[in-house]
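Every protein chain except one is present and positioned as in the full complex.
First chain written, first letter: the chains are A and B, and each begins at residue 1.
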Amino acid sequence: MITGYHPLVKRLLDGELSLAQLPPELRAEGEEALRLVGAADRAPVALSPAFEERVMAVVRRHAASPGRRAWRWLNAPREVELRLRVRPWAVWAGALAVAAGLVLLLARPAPSPEPRGGTQQAHVGTRDSVLVRFVLFAPGARRVAVAGTFNQWDRSATLLVPAGTSGVWTTTLALPVGQHQYAFVVDGARWVVDPAAPAVADGFGRRNSVVAVTAQGGRVL
Amino acid sequence: MGVRLGLEGEGTDAEVVRDVLAGDVERYAVLVRRYRDRYARFASRMLGSRDVAEDAVQDALIRAFDRLADCRDPNKFAGWLFLILRNRCYAEQRRRQREGRPLAEGDEAFAGPDRPDGTLEQLEQGRALDLALGHLTPEQREVFVLKHYDGLAYEEIGQLTGATVASLKMRMHRAYDRLRDLMREHR
Partner (left out) sequence: MRTPQLAVGLVLVLSTVLPHGLGAQDVAARLDGRVPPEAQRAVRGIAADAAARGLPVEPLVQKAIEGGAKGVPADRVIAAVRALAGRLGEAMAAMHEAGVAAPSGDVVEGGADALNAGLSGGQVRELMRMSHPPYDPALTLRVAATLAALGVPAKQTVQLLAGMISAGRSLGDLLSLPGQVQTGVSHGATPAQAAAGLARAAGGTPPGRSPGWVPPGQRKGHPHKP
């Protein structure tokens, strides 16, 4: 049979009354109640030492490949007309993790009218360029650019544009086949590596992202 | 809970959230460090086990990261994270109920830091209270933990959970009675 505390004792436990304010006949019950509640062990609970690193390891993974359902379609290479019809970005709204970059290889190299053969002059860069889409999810940004070896590290040469209202920024460049280093520049001053791409030291104490542009579907042999 | 000023150089919650959303993923570690212990205590009391609590806090922090763009007011990150953790705790409790595994009983004791100054009786009482908490309803347990373990006022609890102060007090008073009964049996 439950015998509850007197309502005044409950108010004591709530901190609205002091022990001295209780009627004398309730003091003993009040003290018993305070002892019960006072037994609460308020000591901090220690988590394992590796806790923070475990969480950050997963966070980094998620940053590099957020919301796998929504983004999986991006990872499949697609052919895109040069006019660049953009798919609806609405699927991304709200479902994504924070800043993640993705570089997509979009198009086959532009076909060359010159016959393949013979001379040393072969093909100039533009004929063997591939369209590459740079994507950054940065809903807090006001301005996003990409700078790298392909544009002389010019912070204002290649601005990304918002794609829809979901915080995604994007641009597409024609890059020659090979390896390029780059980084995103957010709000003109903050250099951000692409969490989804390999990164290498830049010699200044920071890192650059690396993109390998391949002639999609093309093999030299 | 509420807004917490950052340690020197680490930034306020709002600043850190902004940095993370702007692409600086590593800054999220500041928030992990800042809230893990506080929420570990809440979760361990709610779930009756430190290990289960650790999983819950980890899941909550990761989920909070995944949806950081949805945090409408970065100044209120702490409360927002709390709700995520709370949902996670409730889900865990429901799951264990479905599986017929009551909380706290049979689970390992809390691995709190050693307290050589605590008397055996105090430790036993504390342990008994922990076990008794497992027999409250989740709502009763939550308001008791937030008030008597985390030291929040009813108004703050109301802000966090969305419940009115009146309904919180009602739950709390039922919890007091139930605990008295349980602890009396223990004695």
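One rule holds in what follows: a contact is a pair of C-beta atoms (placed from the backbone, for glycine too) under 8 Å apart; a residue touches a chain by one contact, two chains touch by 3 or more.
Quantities reported herein were computed from a predicted structural model and do not represent experimental measurements.
Within the whole complex, touches from the chain that is not shown fall on A. Residue positions on chain A in contact with the hidden chain: 60-61, 64-65, 116-125, 128, 147, 149, 152-155, 176-179, 189, 191, 196-206, 210, 212-216, 218-221, in rising order.
One rule holds for everything that comes next: only the chains that are shown with their structure count from here on.
Centre-to-centre, using mean CA coordinates, chain A is 27 Å away from chain B. Those residues of chain A that touch chain B in the shared complex are 2-5, 7, 10, 13-14, 33, 35-37, 39-48, 51-52, 54-56, 58-60, 62-63, 66-67, 94, 96-99, 136, 138-141, 167, 184, 186-187, 190, 192, 195. In the complex of the two chains, the chain B residues touching chain A come out as 18, 20-26, 28-29, 32-33, 36-38, 40-41, 44, 50, 53-54, 57-58, 61-62, 65-70, 110-113, 115, 122, 125-130, 147-149, 151, 154, 169, 172-173, 176-181, 183.
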